[in-house]
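With one protein chain removed, the remaining protein chains of the complex are shown where they sit.
Think of it as A, B and C in the order they're written, each chain with its own count starting at 1.
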Amino acid sequence: MADAPLHFVVLIGSLRRGSFNAAVARALPSLAPPGVTIEPLGSIGDFPIYDGDVEAQGIPAPIVAMGEAIGKADGAIVVTPEYNYSIPGGLKNAIDWLSRLKPQPFIDKPVALESASPGMLGGARAQYHLRQTFVMLEARVLNKPEVFVAQANRKIEAATGELTDPPTRDVIAKQLAGFAAFARARKRAAAIS
Amino acid sequence: MADAPLHFVVLIGSLRRGSFNAAVARALPSLAPPGVTIEPLGSIGDFPIYDGDVEAQGIPAPIVAMGEAIGKADGAIVVTPEYNYSIPGGLKNAIDWLSRLKPQPFIDKPVALESASPGMLGGARAQYHLRQTFVMLEARVLNKPEVFVAQANRKIEAATGELTDPPTRDVIAKQLAGFAAFARARKRAAAIS
Amino acid sequence: MADAPLHFVVLIGSLRRGSFNAAVARALPSLAPPGVTIEPLGSIGDFPIYDGDVEAQGIPAPIVAMGEAIGKADGAIVVTPEYNYSIPGGLKNAIDWLSRLKPQPFIDKPVALESASPGMLGGARAQYHLRQTFVMLEARVLNKPEVFVAQANRKIEAATGELTDPPTRDVIAKQLAGFAAFARARKRAAAIS
Partner (left out) sequence: MADAPLHFVVLIGSLRRGSFNAAVARALPSLAPPGVTIEPLGSIGDFPIYDGDVEAQGIPAPIVAMGEAIGKADGAIVVTPEYNYSIPGGLKNAIDWLSRLKPQPFIDKPVALESASPGMLGGARAQYHLRQTFVMLEARVLNKPEVFVAQANRKIEAATGELTDPPTRDVIAKQLAGFAAFARARKRAAAIS
């Protein structure tokens, strides 16, 4: 079972076309270990601002679809900037909507976090707030290696939007290998319980 | 100058019509000390999900208007639920947009925080994340008394949406009195510098 | 293997003889599911304040002994007050020392958190800071149920130091049952990898 194929989905916290985080997300399939496929989820821009009265009318279709994709996946990777020392509002809004689905798609779901920013901390503050949110959601968040892409503008080619910095590519590849092992251990434990 | 009139604006973190936090916000004018007026800001539901490409076309008018109202006020009160152990995405999205205005409306602005939830912690986790965001925004956030309205469903009349719980009304009145003193001290220090 | 015996150790964050948290810790064996033994670790009061120069002379014996007890256990339960909205310094100091051992005893170790305080939040703020520390230490911290014993003075008999409040006893028993399942799943996954 160590070699069972795994499928991960990616939730991107930025909408900007030239987003550094979208660039990191695009690089993931090429950095994944053998047997792992990685696919982006839909856009957080397709969700309205959460409103309990809207929810009472029925959760909008793009949210339901995203929840199903997460539910079927072996793990979810969140790739996000940090806005104002915390989670981008748009990403948090997506997670708030997803948390209202039944079944709640993050329960027991392996989750890995990555962040990129032009600053020196590489989005770290957003990740620790996300970790707190995922306690509520009962996700299983990978501890390490943590991926903070600081000074992202120097590590992504402006012309092509390609993540080219070798040390950054290395740490992401290490995280994905660790995340695959983590997700497989979860599957094994579930299968025999 | 100790008696100079003060004007506070209120940013509400929930859109639900029957919101506990909207109920708390409605109670504020009746709990304010003499000389203090309190007025709600517009709705966070009028803002799109933040997108740097949209921003590049011009920040939408409702955001500009809210920023101007905050800029002119003597202080801002944030009244919000906690979603998934953190700031509601819609509220954070509003703050993310507001942070892009020039001048940035929260710089040196006195800010007070209140939260209500049906749970036992009364939204505390959202407040500490907000405090971290307001470090970035260089706001002056009041320390105490902190207002956490736990088990809010027991403290607000379901029929009328009125905040009737005496101890809750007391702590809010104390916070507003302290916030007025805090905002006046800021004004004095600024006036003679 | 579902019924394999488990042994948990307890790290207490308070030194006070009449400590609410020590009272909670004393109640744990009576609330554990069948097959689970629970034993307190030594006192955090036996550790000096961490000093890298002292460490260079050799890590003191009580720290080494506590690290070995954690290393051999199937899981560690931290029962702690909150001091000044964060982890008690003495508890953090113990963890800082333990983190210097090789092997580092918390790596991949199942950890559960409990806190008691006379206030309304029951020590929640200490727990979220502990969770962040345990990311660094690569521990596996149980998500839920979270155990926050608010107004602990009403739930523990002053005369006997016994935790008598039925709902509190229930949530702790539920957490211990969940923690046992969590620890067994870790063991299974490790055994067949």
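The rule we apply is simple: a contact is a pair of C-beta atoms (placed from the backbone, for glycine too) under 8 Å apart; a residue touches a chain by one contact, two chains touch by 3 or more.
As the structure is a computational prediction, the values presented were derived from the model and not from experiment.
K.L.:
Which residue from A:Val54, A:Ala150 or A:Ala177 sits in contact with the chain not drawn here?
P.N.:
A:Ala150
K.L.:
Tell me which residue among B:Arg100, B:Arg169 or B:Arg186 touches the hidden chain in the full complex.
P.N.:
If we include the chain that is not displayed, B:Arg186 is the one touching it.
K.L.:
Need a quick check: the contact residues on chain B for the chain that isn't drawn.
P.N.:
Per the touch rule, chain B residues meeting the hidden chain are 2, 128, 131-132, 135, 138-139, 143-144, 146, 181, 185-186, 188-190, 192-193.
K.L.:
Could I get the residues of chain C that touch the absent chain, sorted low to high?
P.N.:
Missing-chain contacts on chain C: residues 14-19, 44-45, 47, 49-54, 83-96, 99, 125, 129, 132-133, 135-137.
K.L.:
Which positions on chain A touch the chain that was left off?
P.N.:
Interface with the chain not displayed, on the chain A side: 120-122, 124-125, 128, 148, 150.
By our rule, only the chains that are shown with their structure count from here on.
K.L.:
Could you name the chain whose CA centroid falls nearest to the centroid of all protein CA atoms?
P.N.:
A
K.L.:
Farthest chain from chain B, comparing Cα centres?
P.N.:
C
K.L.:
Between chain A and chain C, tell me the centre distance in angstrom, where each centre is the average of that chain's C-alpha atoms.
P.N.:
Averaging C-alpha atoms per chain gives centres 30 Å apart.
K.L.:
Hunt down the residues of chain A that sit against at least two other chains at once, touch-wise.
P.N.:
Each of 132, 135 in chain A touches at least two other chains.
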